[in-house]
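A protein chain is absent from this complex, but the other protein chains hold their places.
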Amino acid sequence: MGGPREGRRTEDNSRSLNRILALSDGVFAIALTLLVLNIEVPEIPEDLVAEELPGALLDLWPKFLSYILSFVVIIFYWIAHHSIFGLIKDHDRVLIWLNSLFLLCVAFLPFPTALLDEYGDQQLVVVIYAGSLATTRLLLSLVWWYVSGRPHLANIDTDPSTMRAFGIRAWVVPLIFLVSIAISFFSVTAAVYSWLLLVIADFVLLRVLRRSR
Amino acid sequence: MGGPREGRRTEDNSRSLNRILALSDGVFAIALTLLVLNIEVPEIPEDLVAEELPGALLDLWPKFLSYILSFVVIIFYWIAHHSIFGLIKDHDRVLIWLNSLFLLCVAFLPFPTALLDEYGDQQLVVVIYAGSLATTRLLLSLVWWYVSGRPHLANIDTDPSTMRAFGIRAWVVPLIFLVSIAISFFSVTAAVYSWLLLVIADFVLLRVLRRSR
Amino acid sequence: MGGPREGRRTEDNSRSLNRILALSDGVFAIALTLLVLNIEVPEIPEDLVAEELPGALLDLWPKFLSYILSFVVIIFYWIAHHSIFGLIKDHDRVLIWLNSLFLLCVAFLPFPTALLDEYGDQQLVVVIYAGSLATTRLLLSLVWWYVSGRPHLANIDTDPSTMRAFGIRAWVVPLIFLVSIAISFFSVTAAVYSWLLLVIADFVLLRVLRRSR
Partner (left out) sequence: MGGPREGRRTEDNSRSLNRILALSDGVFAIALTLLVLNIEVPEIPEDLVAEELPGALLDLWPKFLSYILSFVVIIFYWIAHHSIFGLIKDHDRVLIWLNSLFLLCVAFLPFPTALLDEYGDQQLVVVIYAGSLATTRLLLSLVWWYVSGRPHLANIDTDPSTMRAFGIRAWVVPLIFLVSIAISFFSVTAAVYSWLLLVIADFVLLRVLRRSR
């Protein structure tokens, strides 16, 4: 339904890339901001407010946690997207579609987050949440895999260790989410906590990769 | 209510075009991200969650499908918008209004999607959904038709076959949606599946048009 | 709570102006797209859908109308904003605040629209809707009035008739909305229709102003 993009000059090319980034940043910003809509103000009868509000707000803590968790993971993905597109200098239709499928998953994330808010103790929900995040990251890894083999799309000559680091991290994050799915079959709580370890693991990994250069 | 735009220089012109694209990309990004709000977390009494949640989530599959369908179609339209504005170098008030009417339809799409979610088996709903998507694409085709005849607005001299491809695709997509409306009078399910064929048809058409050059 | 902005160079100045436009376009895009959330899918018992859905959708027509009306008026305001900022070359704190107050009103517009959807036959609601739109436009006129007298902020030397046109239109639109408030005391329906006349009046006014140059 689009149309051919041939015969464009480099300046148009840059404007064209900027629009892909503008759409992506828009979807990221809205997905991040919609997360807060999952946290609803508790409804309490007027004469019981003073008594029951503190407890009702405390009961919201899993929603605050999942807000922070989803926000931080989406920021992780945004940083990865930012890093990958920092190397991209041109695009083709396949790249636009891979990026769009990634955005389809990013825009979907408020749903598994809301599900986790409501039924965070259910193994099925933990599997759906981890599965959604793993799929999202895999699609971004696919974007990376697609451009890294095409020198006319990305500046891949910059530094071999940078390339290796991109490659390792592209597969480690989805792998850890998939491992957390396996863990959830034994303990749902352990699976949820494994996501926090994931954040730490990523920072450690980053430091090791940097030191190894 | 606006104001005349005369006496501007080319650099302002570029900033001016960028604002039209910024507003358009914003509307696209939000329409894409609002689609997920149609998928609501099922409400289940606490003691029945483990038992009923899997079934309740499975029952959501038409909502997941219509999320993906609407997302993909809006991305199709974004790519077409992207291609058309890649050729546009200047704008006038008519172009702004045609683009705004197109955006009015894009911003409206979450409603027919929600309708399809709820009453996807009703012929009327299928007609409204296909009709909304056809109208939206027709307005974009109108943008294309308007600029393609005005050399001071668009770089139309690039390549005659590119122009022809734009022209063919501008009318094929709304046509297929209108055909699906006709189909819906015989079978609602067949009409819904015809939209999936549309996606395939578009890819084939694109490939044929490219080969023919 | 902000901070001084002194000692900046012109390139930073341009980036700075771009951020004001980015925030403004973001607020415009979201206000436009939130309007559709006012149109809710009717809830109908499963066995009555085929029978009652057509009627229920027809009953939504005032919501479709107010969606289109608010969308078109916000686009009008966006075009005016676009025209005014096309002449602005620098900014100060007062300009940022006037623009922010204008955005506060733009972001508020989904509320009077929702009110009109629900209680469009009430004179009070018509007054609130027209009053909100008049106030919004007056704040934009204030932006224009502020920069038009400050040559270091706006390129006002371009064309005296352009300036006059800006000035006339800045006050005509809020005036017509205020007149519609007066009309509403006699007939609510007449007041609503007067807004449609407003759109036509604006086009005519634009044409006359152009011819008179």
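Should a chain be cited, it is by its letter among A, B and C, assigned in written order, with residues numbered from 1 in that chain.
In this text, a residue touches a chain if its C-beta (ideal position, glycine included) is under 8 Å from a C-beta of that chain, and two chains touch if they have at least 3 such contacts.
This is a predicted model, so every value here is computed, not measured.
> Looking at C:Ile44, C:Ile96 or C:Ile168, which residue reaches the missing chain?
Hidden-chain contact among the options goes to C:Ile96.
> If you put the missing chain back, which residues of chain A would it touch?
Residues of chain A in contact with the hidden chain: 21-22, 25-26, 28-30, 32-37, 39, 41, 44, 49-50, 53-54, 57, 67-68, 71-73, 75-80, 82-84, 86, 137, 158-159, 162, 165-166, 169-170, 173, 202, 206, 209-210.
> Hey, which chain C residues sit against the chain that's not shown?
1-8, 12, 15-16, 19, 22-23, 26-27, 29-31, 34, 93, 96-97, 100, 103-104, 107-108, 110-111, 114-115, 117-119, 122, 124-125, 128
Just so we're on the same page, only the chains that are shown with their structure count from here on.
> What rotation angle, rounded to the nearest 5 degrees, superposes the C-alpha atoms of chain A onto those of its identical copy chain C?
180
> Can you give the whole-Å distance between the Cα centres of chain B and chain C?
Each chain reduced to its C-alpha mean, chain B and chain C end up 25 Å apart.
> Quick check: what residues of chain A touch more than one other chain, meaning two or more?
Residue numbers touching two or more other chains: none in chain A.
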